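Note that one protein chain of the assembly has been removed; the remaining protein chains are unaltered in position.
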Amino acid sequence: MTAPASPVHPKYEVVIGLEVHVQLATRSKIFSWSSTAFGAEPNTQTDPVCLGMPGTLPVLNAAAVEAAVRLGLAAGCAIRPRCRFSRKHYFYPDLPKGFQISQFDEPICEGGAIKFRLHGEPRSVRLTRIHMEEDAGKNLHAAAGVSFVDYNRAGVPLCEIVSEPDVRSAEEAAEYVRAIRSLVRYLGIGDGNMEEGSLRCDANVSLRLHGAKEYGTKAEIKNMNSFKNVRDAVEYEVKRQASLLDKGERVVQETRLWDASRGVTQSMRSKEQAHDYKYFPEPDLPPLVVDEAYLARVRASQPELPEDRFARYTGPDGLSPQDAGVLVADRETAAYFDAVVAAGAPGKKAANWVINEVLARVTDPRELGEAALPVPAVALAELVSLIEGGTLSGKLGKDVFAKMWAGKRSAGDIVKAEGLTQVSDAGALEEACRRVVAAHPDEAARFKDSPKLMGFFVGAVMKETGGKANPKAVNEILRRLLG
Amino acid sequence: MIDPRASTSTIAAIAPGVRAGKVRAREVAEAYLERIAREDAALGCYVRVDAEGARRSADAVDAAVKAGRDPGPLAGVPLGIKDIFCTKGVETTCASRILRGFVPPYESTVTARLAAAGAVSLGKLNMDEFAMGSSNENSAVGTVKNPWSLAHVPGGSSGGSAAAVAASLCLGATGTDTGGSIRQPAALCGVVGIKPTYGRVSRYGVIAFASSLDHPGPFARTVEDTAALLEVMAGPDPLDATSVPQPVGAYAKAARAGREGLHGVRVGVPAEYFAAGMDPEIEAAVRAAHEELARAGATLVPVSLPHTKYAIATYYLVCTAEASSNLARYDGVKYGARAADPRSLEDLYSRTRGEGFGREPKRRIMLGTYVLRAGYYEAYYGKALRARRKIADDFAAAFAKCDVLVTATSPVPAFKFGERMGDPLQMYLADVLTVAPNLAGIPALALPCGFTSTRLPIGLQVMGPPLGEEACFRVAGAYESRTSWHEQRPPDVGGAK
Partner (left out) sequence: MSAGSRIKPDEVREIATLSRLRLSDEEVAALTQDLDSILGYVAELSALDMTGVEPMTHAVPFDCPLRADEVRPSLPLEEALANAPRREASFFQVPRIVPGPSGGGGEEDL
């Protein structure tokens, strides 16, 4: 955890509920067959169904259902044995049919919670529901009084995760969204990329006096496309609402867009306020049945989830919550760490190497899952065992690691090729220590009064031996000679 | 020489002839195209004749036969396609201005299956705009005349389909039935039509009016021909999630079996389907049909469908709600017509839709929007869905006592143009005998059972339990084999205006 906690507002309690949209990484769309791949030329990934052409019908993608069930099980939701799709109506160019196929009164998942830690403290944000729906296309606004529409995104499967108003700070909101991203990636159901819009977040923010029972009027904040945006936008909104309330003014229930460049939220001031979605059951899709046998199959293939891993890592004699938190944040990091340990490295040592050396050298932790990673888990485990076995000093180990990373060589090869084996031979070390003590008579004389000089002598011996001396042995010999 | 009006011009006779190489599909197609050219100017059945496409498919059938390949069970059968079925590369407008110029890049499952079975499409047939209407007067592209009397409506919404079959402008036609839109025009034009079980025929590529009530189905002049078309059109479709997974029945065989009599068949007679307001000539014809079925060996069983009187109200709530949703996509952005020079997005939407939709779609969009609004849903739509359950339960109870229900199709014969346009509610009430099977999703077939004193056709309705198409065909086949209504033809109108 890097940033300090958002200060508790002295007067108001901050109440935040979030709606997070997760694009599911299926190959084809939720109700039709064209590709969901991101970044294609406009309108080249469409079909008559996702374009809403007359007479076309939706057919539900099995992989989207499985992804939703996986997410629901991971969040501890109740999975409805029979859920339903509904039509949500509004007129907008990115919505080809004039309605979105979504779920309304009978969503696939209900209840459950997203669990994560904020400054090491466990948090649990309850979920109202998770439902499946189709994504809309994209509107692009050109300069000359026209807008363009691209339907490549229309029909990409989404899960909408709706939380209870359990979040109490801007920072917690950002951590909640981060936890969802982590979960989605663990489950392999999405890439959770906020910048590309595959993870999107709306926040309902309201304030109330500490101790008040009634919720205040909320504003819905949209258009936050990074964790920092979530944090900054909610932070701004809290300040905005607090100053309104302080002045005795009212908060207007409305939708506000976050403008990241100016750092403000702004009212949309559109007719959108008066929405009446006219939901009704989708006649083109019969109720979806998810039976026990199906649930059992999905459950059996669920991966180990971040919070379970956290518990495993922090068990008796385990890692610090801080380190465990870093390791479980991404599935690839945790899997890499597990592989280093499985190859023989002690847990705490492995954790230090992964966190301080490996993660420091990648821009995205997901690189740890790539085959091209310069130092595979087994190679790191070999390096750790050379250090543990006394062949390499910790300092030499770091140099060797740097060479491994740069040249994709194994620790053993580097040690052999560069003659880096640590000198532990008592005779040779005694010789070197005697030479050093003899060369510095003044320091040797002062040693009894200032034992801190030990560092000076050890350093000199290391220099004498080209860094290969076993520091533990050197310490012992010097203590004897100088004592 | 093929004479489209001849009683030998049936699917049951022509398809085997083409298949066996005795008749050329091209010859059949030319005979029908020639007749369309002569007769249809006065009738207005076709909105688009696709002579070139018809010749191309007919030639392909003939080539297959010549090469020793089986062109399929409907080899060379000339069909008319209601303009609600999307046809790849052929303009499809649902008889609406708002879809002007729309050329689908995909084919409906029904038309694809018919083509794969060797059928030859002659073109697209007129209808009420978006299948909303019972007289074909709501078409934005001209009215259709009843071949039996040019002053009378053909019924609707599949008015073009029924009239084209009656006037021998095709051997069979496709239609859709949301509240009677196959059966009522079949009755008014004196032909056979069936609305099968909901989901029995795929809706993929059929432009939606009210999704939970829309049933595609066939028209033909005989019960057996209608069965033969349904056998090809029906079946599970991976593109329609509401399509029924069960295998297709042997409908034509059931139709033929009826000729052997109806021993052991229980024919239900629901008292509520003889309510006040029914034309006495129609009631008499239906009572006579009951007697005929009894003579064929069936047992008549009085039954009750107590919620019948709520069917119209229920139907208009459900269908308008769904229609308002289904018609939201026509906004001038992706396809079809667009208002000129829109000043803003809102202007684009409201003018495109205001100018593009006719009176009846507007009325239904408005009513549907009204009943789905927040706070109104339970009072209207929610209530209608519950009433729908009660109506379906009525049928389930009745079918515990009988195998089919036999009633009139329409309480009145064809009416004159303009006679009912002033009062939409009165027009809606005329659907009283046909809407309940759509709400329940059960099969219902219409076939000719007589004429009024002014020589307008009267239609019988045979309803069956879910997936009970075979029972319907058997009873209809029995009745048809003992009567000759289906052999009568309206007079040619060639050149008349």
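The first chain written gets the first letter, and so on, giving A and B; residue counts start at 1 in each chain.
Everything below uses one rule, namely that a residue touches a chain if its C-beta (ideal position, glycine included) is under 8 Å from a C-beta of that chain, and two chains touch if they have at least 3 such contacts.
Note that the coordinates shown come from a computational prediction; the quantities given were computed from them, not determined experimentally.
Undergrad: Among B:259, B:383 or B:482, which residue is in contact with the omitted chain in the full complex?
TA: B:383
Undergrad: Which listed residue, B:135, B:197 or B:326, touches the chain dropped from view?
TA: Missing-chain contact among the listed residues: B:197.
Undergrad: Among B:87, B:149, B:222 or B:242, which one touches the chain that has been omitted from the display?
TA: Of the listed residues, the one touching the omitted chain is B:242.
Undergrad: Which one, A:27, A:210 or A:395, makes contact with the chain that was left out?
TA: Going through A:27, A:210 or A:395 one by one, A:27 is the residue touching the chain not shown.
Undergrad: Name, in rising order, the residues on chain B that touch the hidden chain in the full complex.
TA: 101-103, 105, 197-199, 212-213, 238, 241-242, 244-245, 307, 309-310, 312-314, 316-317, 324, 331-338, 342-351, 353-355, 357, 362-363, 365-367, 369-370, 373, 380, 382-390, 392, 424-425, 428, 438-441, 466
Undergrad: Using the touch rule from the top, list residues of chain A that touch the missing partner.
TA: On the side of chain A, residues 21, 26-28, 33-35, 41-48, 51, 59-65, 84, 90-95, 136-143, 145-151, 153, 197, 200-202, 222-225, 255, 257, 268, 270, 272, 275-276, 281, 283, 285-289 touch the unshown chain.
Heads up, the rule we're going with is that only the chains that are shown with their structure count from here on.
Undergrad: Can you check how far apart chain A and chain B are, centre to centre, with Cα atoms defining each centre and the answer in Å?
TA: Centres of chain A and chain B (C-alpha means) sit 57 Å apart.
Undergrad: Please output the residues of chain A touching chain B within their complex, sorted ascending.
TA: Residue positions touching the partner: 48, 51-60, 87, 89, 91, 93, 96-99, 147, 149, 276-280, 283-286.
Undergrad: Which residues of chain B touch chain A in their complex?
TA: 84-86, 92, 94, 99, 102, 104-106, 108, 203-208, 210-212, 238-242, 321-322, 324-325, 327-329, 331, 333-335, 345, 349, 369, 372-374, 377, 381
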